[in-house]
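With one protein chain held back, the other chains of the complex are shown just where they sit.
Chain IDs A and B follow the sequence of writing; residue 1 opens each chain.
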Amino acid sequence: MESKSSEFLARSSEAMRDEHLQSVLNKLRAGLEYKRKAAILKIPNFEELKEHARAVKDHTLANLDHYLEEFESSVIESGGHVHWARTSADLNRIALEICQKAGALRVTKSKSMIAEETGLNTVLEEAGIEVTETDLGEYIIQLAEEPPSHIIGPAIHKTKQQVIDLFKNHHDLGERELESVKSIVDEARKVLRDKFCNADVGITGANFLVAETGRIGLVTNEGNGDLTATLPRVHIAVASIEKVVPTPEDASALLRVLVPSATGQPITSYVSFFGGPRKQGDPDGPEEFHVILLDNNRTDMLAGEFRDMLRCIRCATCLNHCPVYTSVGGHAYGWVYPGPMGSVLTPLMTGMGKAHLLPNACSSCGRCEEVCPMGVPLPDMLRQLRTIEREQGLTPAGWRWGLTAFMKLLQHPRIYHLGARWTTAALKRMGKKRGSIASIPVGSGWTKVRELPSPEGRTFQDLWRQKNRKGASGNE
Amino acid sequence: MTKKSDDQKNSKPLVGLFITCLVDLMRPSVGFATVELLEQAGCRVEVPEEQTCCGKPGYNSGDLANARDVAKRVIEIFEPYDYVVVPSGSCAGMISRHYPKLLAGIPRWENRAEVLAEKCFELTGFLTDVMGFTAPAPLSDLSGRTFTYHDTCTGLREMRVKAQPRQLLRNLRNVEITEMKGTEECCGFGGTFAAKMPDISRHMVDAKIRRAEDAGAQIILGGDMGCLMNIAGRMKRLGKDIEVRHVAEVLAGRLDIPAINGKGE
Partner (left out) sequence: MNEQDVRKQDREKILGGVRSAVRKDPGHLASVEDLAKYWKSRPSAPRPPVGDDLVETFSSRIQEFASTVVRLDSLEAVPRYIAEYAGTGEDENITLVTGEDPRLENLPWDTAPEIRREVRKAERTDNIGLSQAFCAVAESGSIVLLSGKADPTSNDFLVDRHIILLAEDDIVPYHEDAWKRIREAGSSMPRAVNFISGPSSTGDVDLTLQVGVHGPRTLHVVIVPSNPS
């Protein structure tokens, strides 16, 4: 997908003016935060489960070459095919070729962030293939022709009324009126049933790739992934290389921290493992099974200082707990992955040039790291990206030189204290009347939205020295 | 001086007060309140004159080279003390969580950073967890007004400050905190973030203020001047009058000093 991350500031301002969006974000923040907390409180050894999940992923990443090859041979052994895509374009090309070889006219898809990353739908549609998203959230944003705004709730930015209006425009509702959430869901069920049953190819993502068994793991509540993987003639799973785990038991271990973190449920309605074409005697299942493995800069991440990011299991809890994400929503970020994890991934995948603002969209509050079930040090990574931003000369000049001068000044205490003394006196004078200062020349972003409170007028160091001198002379 | 009092003096831990650039510049009262509390708790306090700032603004903005130099200075200045105490979770977190990362792998310095990190504390955490400071009876009763507490992010997550200020307020000044919703959510300060992305920062601080109002607070307390200036400055811009104060001042019984968002003349 094309990145619009450079428009972050304008898009976020717009988002904060959007009342509908703000009401949804408030609901999201309060709801999911509470649900996650309640779910975790029920698991007395959650910390231990987290530690284990992290160890599983660290071990897998440290031996990723081995497990990728094992996964490949397991898939082949069960009659499936594995394809390797270095870039988004490669993945799209391979998927299109499989569809065309199968003579596919209609494709159903279950939610895949990888397909969002590569922009797969557009490529298939341009080749004349009808693509239908079947996750309800994805279906809604497909109708709205919008990108997802959240990695597990792609349409959370839409209000109920907005969804009803979309359905009115795109479905033949006749006399029927949609009102309740249930009526919306029933309508979607009816339309999507047709799509499931008439699709030639089903494309799913994968939460896990199980090396030992050559299976892909799907974690959903709707069951759309299962229908997508079962009814069409061909099943294609698209996944990035870091999704591999050694054994099914390891997938279960990750699941124990994934679901409570993501939705506050102990487990989703459906956790399914699929692999290979239908077996002899199977009454259903696809005739062909393909997995396309995507790199898209992940080997670089594996080799460098951002490897820990590959532990991310896309639970989205960092989004739900990020004060910036819950202020501006997902679209402000301008690409596929929003929030803290997105502000790390987007610059690494789309380049620093367009995305360098994102690592700055962070107040370093540390909540993301606190709630991350995989212990990804998100604030450290965002800081590291700001370091790279500075090295690449992308930091605005005023900030760069101002801060450099400040940091140099800190190393010259005498000049620093003189400056501090002068500054505090000057500020005191400026704020004398109001008790605060309405506008300052340096760092004017501060006074754009708030006053600068008046200082007391003398520095502590100054007063301390004076007091101690007096105290000393008093003793004499 | 007699030998006995010498011994007494030596048994008191020697604290180097890291005053922080914001307290130094904006609100010396917090510094004096801090010294008073530390002395009451049985410490000897010194304020090294050579200190400036912990260097976090540059560190957070990617200027690692200068941040390293600043960190080395702070280590040199403060390593002679038994403890380093900071009336700020943010600067304490910088020293005790980030210096070791910043200087990791640099011979000699890595170890020195880790040693300093171990003895660096946020004020209320130090008074409670290290000094076990309590008063037999409240020193004064400030319970007449409704106080709420904003858990500043770095204090909470990097320095594990949560119960300590509440416990001290209760014990020293008979103040029971009226909790607001989302007390652990960021106020939107975030150092340079507040000036780099003012609109998002405003959105965050407005939520904080709304919640303090919903709790019926008359005074918002916190342990970090940055966050407090942010909340106070926004409050002032909005013409709202919940007082914003540093917890150290209240612990020292100083409600007579004008609030951070105090009125002018």
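Definition applied: contacts are C-beta pairs under 8 Å (C-beta built on N, C-alpha and C of every residue); 3 or more make two chains touch, one makes a residue touch a chain.
Quantities reported herein were computed from a predicted structural model and do not represent experimental measurements.
Colleague: What shown chains come into contact with the chain that's not displayed?
Modeller: A
Colleague: Among A:A15, A:A104 or A:I184, which residue is in contact with the omitted chain in the full complex?
Modeller: Going through A:A15, A:A104 or A:I184 one by one, A:I184 is the residue touching the chain not shown.
Colleague: Considering the whole complex, which of A:P248, A:G375, A:G419 or A:G443 touches the chain not shown?
Modeller: Hidden-chain contact among the options goes to A:P248.
Colleague: Given the contact definition stated above, which residue among A:S112, A:T132, A:T268 or A:T395 touches the chain not shown here?
Modeller: A:T268
Colleague: Of the residues A:E7, A:D58, A:E146 or A:D380, I need the one that contacts the missing chain.
Modeller: For the chain that is not drawn, the touching residue is A:D58.
Colleague: Per the definition of touch given earlier, which of A:K27, A:H412 or A:K467 contacts the omitted chain?
Modeller: Checking each option in A:K27, A:H412 or A:K467, the one touching the absent chain turns out to be A:K27.
Colleague: What does the interface between chain A and the hidden chain look like in terms of residue numbers?
Modeller: That gives, for chain A, the contact residues 24, 27-28, 31, 43-46, 48-49, 51-52, 56, 58-59, 61-66, 68-69, 78, 83-86, 90, 134-137, 140, 153-156, 158-160, 163, 181-182, 184-186, 188-189, 192-193, 196-197, 213, 215, 221-224, 226-227, 229-231, 241, 247-249, 252-253, 255-256, 263, 265-279, 281-285, 293, 295, 299-300, 302-303, 307.
Throughout what follows, only the chains that are shown with their structure count from here on.
Colleague: In whole angstrom, what separates the CA-based centres of chain A and chain B?
Modeller: 33
Colleague: Residues of chain A touching chain B in their complex?
Modeller: 9, 12-13, 16, 323-324, 327-328, 360-367, 369-370, 380, 383, 386-391, 395, 399, 403-404, 406-411, 413, 416-417, 420, 423-424, 431-436, 443-456, 458-461, 463-465
Colleague: Which residues of chain B touch chain A in their complex?
Modeller: 19, 21, 23-29, 31-32, 47, 49-53, 55, 57-64, 66-67, 69-70, 73, 101, 153-154, 157-158, 184-186, 188-205, 229-230, 232-234, 236-237, 258, 260-265
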